[in-house]
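With one protein chain removed, the remaining protein chains of the complex are shown where they sit.
In order of appearance the chains are A and B, and numbering begins at 1 in each one.
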Amino acid sequence: MINVEKFVRPASVDAAVALLQETGSVVLAGGTGLSLSKDPNARTVVDLSDLHDLRRLEVTGERVRLGALVTMTQLRHAKELPLSLVAAARSIGSTPLRNVITVGGELARGVYWNDLPVLLLALDAVVEVTSAAGVERVPVAAFLADHPKRALAGGKLVTAVEFSPGFLPMNAYIKYARTEVDYAICDVACGLRVEGGVIREARVALGAIVPLARRVPEAEQALLGQPATPETFGMAAKAAVGAVEPRPDFRVSREYQRQLIEALVRRALESAAGPA
Amino acid sequence: MIPIQMEINGQTIEMEVAPDLSLLDLLRAVGVDSVKKGCGEGDCGACGVLLDGVYVKSCLILAAQASGRRVETVESLGNVEHPHPLQTAFVEAGAVQCGFCIPSMLLAARSVIEAHPEPTVEQIKEGLDGNLCRCTGYVKQIEAVQTAARVMKEEDHE
Partner (left out) sequence: MSNSFSQVGTNVTKVDGMALATGGTLFVADLAPENALCGRILTSPHAHARIRRIDVSKAEALDGVYAVLHHGNVPRVLHTTAGQGYPEPSPYDTVMFDDKVRYVGDRVAAVAAETPEIAEQALSLIEVEYELLEPVFDPVEALKPGAPVIHDEPDAHVVIPVPYEPQRNLAAYVGTSVGDVDGALAKCDVVVSGTYHTQYAQHCPIEPHITLAELDPYGRVRITSSTQVPWHVRRIVAQCCQIPVRRIRVVKPRIGGGFGAKQEVLLEDVATMLCLRSGQPVLLEYTRKDEFVSSRTRHPSVCTTTLGFTKDGKIQAIRMHMILNTGAYGSHALTVGSNCGSKVLPMYPCDHIEFKMEGVYTNLPVGGAYRGYGATQAVFSVECLIDEAAAKLGRDPLELRVQNHIRSGQGSPIFKALGEGTEGVEMTIGSCGLPECISQGAEAIGWGRPRGKSGRRARGVGMAILMQGSSIPYVDMGAATLKLNEDGSFNLLMGATDLGTGSDTVLSQIAAEALGVDTCMIIPLSSDTDVTPFDVGAYASSTTYLSGHAARKAALLVRHQILEVAAEMLRCEQEKLTIEGGRIVGGPKELTCSDVALHSLYSHNQKQIMASASHISEKSPPPFAAHFAEVEVDLDTGFVKLLKYVSAVDCGTTIHPKLAEGQTEGATMNGISFALTEEYLFNEKGRMLNPSFGHYKIFTTADMPEMVTIMVPTYETTGPYGAKSVSEISINGALPAISNAIRDACGVRMTQGPFTPERVARALRD
């Protein structure tokens, strides 16, 4: 950051993405990441704080739209959102951090401790990415698959996230950490649609215990077409353990990480399905 | 160097700052000593300020980012002659031991009461979760916030 020459506050998304075309441009949203950055290549800070439209949280009919600058505090107190999303927002940082951490920042940084993307995977959310060329809608799984930095290369900006709460109406989120204000050791989120006792749609996502939040298709496969029972959930949890190689984490052993995946995936699925 | 201007406790300052200067270091450099540095990494919460009325950690805000904005620190609450009800409640409850974390925690407490005029213990615990205190065990501070909220409500009615 020491080589930054200017701070700019564009008045529109178009102006922002135009500025992001320049090499050395970096995005400033809440600032929790950028303020401690030592990036010597940053020349221009594109401060999004005047883009008031991006602060909007909209619930219209079947669709929820979270502007990229919606903060975790906004989510945490929103009345009309799935409880799992409120829980995920609550689990991030502490109050003064939640007051500044944004939806866009949680998605764009691509660090293991971003909690929100894990839940967004389970809600099958879509990321709205804006560039000088226009607006794209990228499923959050695809957005994260090859690191967000690559998804945003060439001066693209996350402008919103959207999802349909009705698509996976049973969902749950668990953050597992040493204390309430901590970097996650394991995040689990899941989303289910159950019809006539049979699981028709399933999303199982992990975070923190892997380098970057991701879905676990093997666990999802173990759920699809099966009855929503503790046995099924147990099988899916085992499938998740078999499918995921935990990230080395100096705080916990690999053996324990595997135990956590199994216990928490099962628990998240049971919680999503509600009291038996 | 980046030119900035901001309002700090009602006074406007204009200066040039290094691009990587934090709001915390700026405030201490201009003599706002109530804002403390306990870690500089966004963890301890001793550097909390209100930025346009929102409680944030000033070590994680760039000075340039705060340009054009309104910064309030504990000096905006009250002083020894005319303390804010929160300050009185904290002192009387025994919530102030070493006091290093207190100026910031008072601002967090003010935000709690603003959001919840009659805060529950759970709401206070959530609102103060960014403020580490090693002296008190937090019990007295939670009591103090509840007391202050009552006093402020009564003052509102008067």
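A few notes on this one:
By our rule, a residue touches a chain if its C-beta (ideal position, glycine included) is under 8 Å from a C-beta of that chain, and two chains touch if they have at least 3 such contacts.
Everything numeric in this text was worked out from a predicted model, so none of it was measured.
Among the displayed chains, contact with the absent chain in the complete complex occurs for A, B. The hidden chain makes contact, of the residues B:22, B:87 or B:147, with B:87. Interface note: of B:26, B:44 or B:113, the residue touching the hidden chain in the full complex is B:44. Check B:74, B:113 or B:152 against the missing chain and you find that the one touching it is B:74. Residue-level contact of chain B with the missing chain is found at 28, 33-44, 46, 73-75, 77-80, 83, 87-88, 90-103, 106, 124-126, 128-142. Contact residues of chain A toward the unshown chain are 94, 176, 178-183, 250-253, 256, 259-260, 263-264, 267.
The criterion applied here is as follows: only the chains that are shown with their structure count from here on.
Separating the centre of chain A from that of chain B, both taken as means of CA atoms, is a distance of 30 Å. Those residues of chain A that touch chain B in the complex are listed here as 1-7, 9, 28, 31-32, 34-36, 45, 47, 49, 90, 93-97, 99-100, 180-181. For chain B in complex with chain A, the residues that touch the partner chain are 2, 18-20, 22, 41-42, 45, 48, 54-57, 59-62, 64-65, 67-68, 108, 111, 126-130.
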